[in-house]
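For reference, the structure discussed in these notes is given below.
Omission of a single protein chain aside, the complex is shown with its protein chains in their original locations.
For subunit A:
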Amino acid sequence: MSGLTAFLFVLVVGLIAFFAGAARARALDDGKIKAHSRPQYHGAWAMLLAVLPALGFLIVWSFGSGAYLNKQIDERVIAQTSEKSAVSDTLVRSLADGIKRLDAPANTNPPATMSELMPLLAGKGVTLAPDTQDYMIPIALDANSMASRFGWLGGLGALALAVLGALYGIRQVAVRERARHKVERVMLGTLFSASTIAILTTVGIVLSMLFQTIAFFSEVSPWSFFFGTVWDPRFAAAGSGGSQGQFGLIPLLAGTLYIALVALLVAVPVGLMSAVYMAEYASRNVRSIVKPALELLAGIPTIVYGIFALVTLGPWLRDISAVLAGGSPFIQAQSILTAGLVMGVMLIPVVSSLSDDIITAVPQAMRDGSLGLGATRSETIRRVILPAALPGIVGAILLTASRAIGETMIVVLAAGVAANLTANPFEAMTTITVKIVNQLTGDLEFNSPQTLVAFALGITLFFVTLVMNIAALAIVRKYREQYE
């Protein structure tokens, strides 16, 4: 019995418990004493008693039996080869999966050698690693029979628990039984655990990247990672004689910050000025048309921006520069300028919507005071509103900068892959996010430093943006409180 069928059976028992419990509660009503809880709460409590323990058992059982099975396979493999090898264990498991898919006689009694078994498996669309050995076949068979035995045991156990729970729940139905309180307590627990998912996600992000990063730092020293100026993660397969590549963060970090700077130089003035105009000058009609149009910019996926930069803007800038220089172009098709410009446009709505909130939060009395003293509108904005809004705007810029640093698709398509260290904005540079994508796409073994470095880059990115976000949120919150 597979886990899914057991799960479905448990659910069926739960439903029966619900209706039986509710029916019994309804039968209690003799018109004299009112029951504490309405019938559906009695039903729901019976259902919870039936389903929850059974599901808990099923989950624990499947993890436990899986771990036991792996240990058994491991021991048998060691007995055969007298060495511990995680690879062989994986091979046995995929072999066992493959045998399970074969047709009736062969799935319990397959041929004894791999050379006979391979074509059978290939006919079912299963391809195995070539170093799967003959001795693994009996182990895989035993594993399969053990797994099916465990499946049955677990399924029957869960079913028995469900029936017991249902019976107990139905028996408990009584006039004074506080079924509603119990059901609501379970609901509250569910709501609470849902809200902890946010914490779990953060913990998951930090832990998952931390373990890989520690593994990476055991092979490459943190010093050469954080302060190295050369990025050259050579792959051992490229015939470099097994010598390790260099994983210097500096060129990537420089590229990330440079592109983010160009993007901010575009986004902050444009976004801020459009927010000021919208908030202080624009008439209601203009606002109602232009604001959604600018917000469209925020709704377009970043891949579309990236493709626009790659296919249209980059080549166009290159051609323009070729005309200007009269011959060879001085702007490359993939350049800091292209990536920064397009990213800047993407960030305009971010800056403008954040600063719009902040500008409208400045009290009207301050505007009226300044205008009453004879200042023009632009003087009011520049000398009163913007200084008053400054902390909030700084927070908004920080949030925007963190978006710019973490942006991926635009730079993957438009910034280039070569890890240069250059100050020329017309050349290509690469970023942390580009390298994370580069190192993790394609077929790589999971334990080489070439792959693990992506996690070290990721955790760096995570902490840089985390610090910026926390600072920005703190500044914005403090600013809001000032005027509330």
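Of note:
The rule is short, and it goes like this: a contact is a pair of C-beta atoms (placed from the backbone, for glycine too) under 8 Å apart; a residue touches a chain by one contact, two chains touch by 3 or more; residues count from 1.
In this text, contacts and distances are computed from a predicted model.
The complex includes a chain that is not drawn, and of the options "Molybdopterin oxidoreductase family protein", "Phosphate transport system permease protein PstA", "Galactose/methyl galactoside import ATP-binding protein MglA" or "Cytochrome aa3 subunit 2" the UniProt name matching it is "Phosphate transport system permease protein PstA". Check A:Phe57, A:Tyr258, A:Phe308 or A:Tyr479 against the missing chain and you find that the one touching it is A:Phe308.
Listed for subunit A, the residues touching the missing chain in the whole complex are 180, 184, 187-188, 190-192, 194-199, 201-202, 204-205, 208-209, 211-212, 269-274, 276-278, 281, 290, 293-294, 296-297, 299-308, 310-312, 345, 348-349, 376-379, 381-382, 399, 402-403, 405-409, 412-413, 433, 436-437, 440-441, 446, 454-455, 458, 461-462, 465-466, 469-470, 473.
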